[in-house]
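First comes the structure, then the notes that go with it.
Excluded from the complex is one protein chain; the other protein chains are retained at their positions.
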Amino acid sequence: MWRWLHPYAKPEVVYRLLGRWLPWVSIGAAAVLATGLVWGLAFAPADYQQGDSYRIIFVHVPTAMFSMSLYIAMAVAAFVGRVWQLKMADWALAAIAPIGIVFTFISLFTGAVWGKPMWGTWWEWDARLTSQLILFFLYIGVLALYHAFSDNRTGAKAAGILAMVGVINIPIIRYSVDWWNSLHQGATLTVFERPPMANSMLIPLLTCMLGFALLAGALVMQRMRNEILRQELRRPWVKMELQQGEQA
Amino acid sequence: MSTVLAVSHLASQRAGRTLFAELTFDLAQGEVLHIEGVNGAGKSTLLRSLVGLVQLQAGHITFFPEQPDLQQNWRAHTLFMGHKAGVKSELTALENVALQAQLCGVDNIDAWQLLETVGLLGLEDLPAGQLSAGQQRRIALTKLWYSNALLWILDEPFTALDTFGIELLQQKFAEHTANGGAIILTSHQQLTWQTERLKRLRIAGGDDAGY
Amino acid sequence: MQFESWQAFIEMGGYGFYVWLAFGVSFLALALVVVQGLRARSKLEQEFVKEQQRQLRLARRKQEVS
Partner (left out) sequence: MQATSWQALQAVMRRDLMVVMRRRSDVLNPLLFVLMVVTLFPLAVGPGPDILGRIAAGVIWVAALLSALLGSERLFREDYLDGTLEQLTLQPQPLALLAFGKVAVHWLLSGLPLVILAPLCALLLKLPLEGWSALVATLLVGTPILSAVTAIGAALTVSLGRGGALLSLLLLPLFIPLLIFASGAVEAALVGTEAWPQVLLLAGLSLLTLLLSPFAVAAAIRVSVN
């Protein structure tokens, strides 16, 4: 039996690659997001049922969507880190988790604010909102576990195991919450089950989705660079990298 | 005498600091490897990474390279003892020994005899929690008397033992190596037992070792 | 443009408070994440400088000894 650890993806390579891409992704995110939001806020027509309050959708739906995708991405990173022993993947988890939790928070908050004019209450035990709240708790668990360890490496591995357990649980949680909601006849936000959206609303929404996707990408890349630096601070390549930066 | 362990280009870090790098050595049957180094040099980390408790930064470890059947199941032929004794304080010395042996797959041991051998006569049915640290360690050390492991990896085996205990342990080491076993150990003490098959490995530790 | 005046845009057909609250808090949260990332970066750079100084001290000490 022999074990080996191959430096499959070299940290310095990834660090530089991310550094090269980060400005472009950031600019792209800012441009697309600004376009989508201005379009959605000012140019899209008002909803015939909800009036202008529906414009919250342009933040709510993309963040809700990507909050889930980010959790799955985190679990996939953890899985890759475990199976192929890639430390890069372990670190990616630490980069994704804070972004995911912020997206989840935003979707929850906007959902609640939207609920007030629609249902007349800030919080309704609606299936989607409840699932989102549980997802928020799952994120909190992963982040809390990561920060509980003084050694980041161990923390990332432990949090990765939890993220994998969580991702197996998500469908079960979703199903149970849906069932529970049908049992108790709660309110549902009907906007999701309406006939297909008019293009004049759909296109700005899709633009916002792309904008938020790019934003999530940029934020994760920024954090990933930080994470690589933190783990590799005493390596010679960091010295070259940072000192070059100072001279430039 | 065949090789029991071949290690090449081993490297390890803790908290971003290099403990050792490019560590290469091997060990044959009948040999003893004494790993030396100051506190924090990474002796324990080295031993723990050999058996897979700590993840390696780089390097290859091959157990029993010349005996494929042993290599397949190297864990069964390797015995590791860390700083902690692995003795349950609620259970008596006797119960501890019996359960330990069962876990190793040895069922025909005379636990009473073993405990007498390691100097715990008359303490057999006291809860281990009432015994001293050295006595608890002796309970754990009974493993050496019945284990069939070829390679012993012992982290500070002499800790908490009195001179009689240390003497006894060294006799056991001599017996093990004479029977074709091999030992890797860390200790701040010099061995009083003389053997020409003693190898020494010094880990400098800290940043000196790296790059 | 859907709205006739700035005033109408701010009012959002009576839902202004909710819409702007949702957008405001969302972008505040995002801004905080960005700022936190940037601060973490500069903290790492400081730590790097400290580490360089520590190594320098070690190297100097070694020279004195030898």
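So that you can tell them apart, the chains are marked A, B and C in the order they are listed, and the count of residues begins at 1 in each.
Here, a residue touches a chain if its C-beta (ideal position, glycine included) is under 8 Å from a C-beta of that chain, and two chains touch if they have at least 3 such contacts.
Predicted, not measured: the structure shown is a model, and the values here were computed from it.
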Visible chains in contact with the missing one: A, B
Which residue of A:35, A:85 or A:154 touches the chain not shown here: A:154
Residue touching the undisplayed chain, where the options are A:168, A:202 or A:240: A:168
Option from B:38, B:53, B:121 or B:178 whose C-beta touches the chain left out: B:53
Where the unshown chain meets chain A, residue by residue: 82, 134, 137-138, 140-141, 144-145, 148-149, 154, 157-158, 161-162, 164-166, 168-169, 172-173, 175-177, 179-180, 183
Contact footprint on chain B, counting only the chain that is left out: 51-55, 73, 75-76, 78, 80, 82-91, 95, 99, 102-106, 127, 148
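Here, only the chains that are shown with their structure count from here on.
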Most central chain, Cα average position: A
Centroid-based (C-alpha) most distant chain relative to chain C: B
Whole-Å gap between the CA centroids of chain A and chain C: 17
Cα-centroid distance, chain B relative to chain C, in whole angstrom: 50
Chain A and chain B: spacing of chain centres that average the CA atoms, whole Å: 47
Two or more partner chains touched - positions in chain B: 207
List of chain A residues in touch with chain C within their complex: 37, 41-46, 51-53, 55-56, 59-60, 63, 98-99, 102, 105-106, 109-110, 113-114, 116-117, 215, 219, 222-223, 225-226, 229-230, 233-234, 238-239, 242
List of chain C residues in touch with chain A within their complex: 1-3, 9, 12-16, 18-19, 21-23, 25-26, 29-30, 32-34, 36-38, 40-41, 44-45, 47-48, 51-52
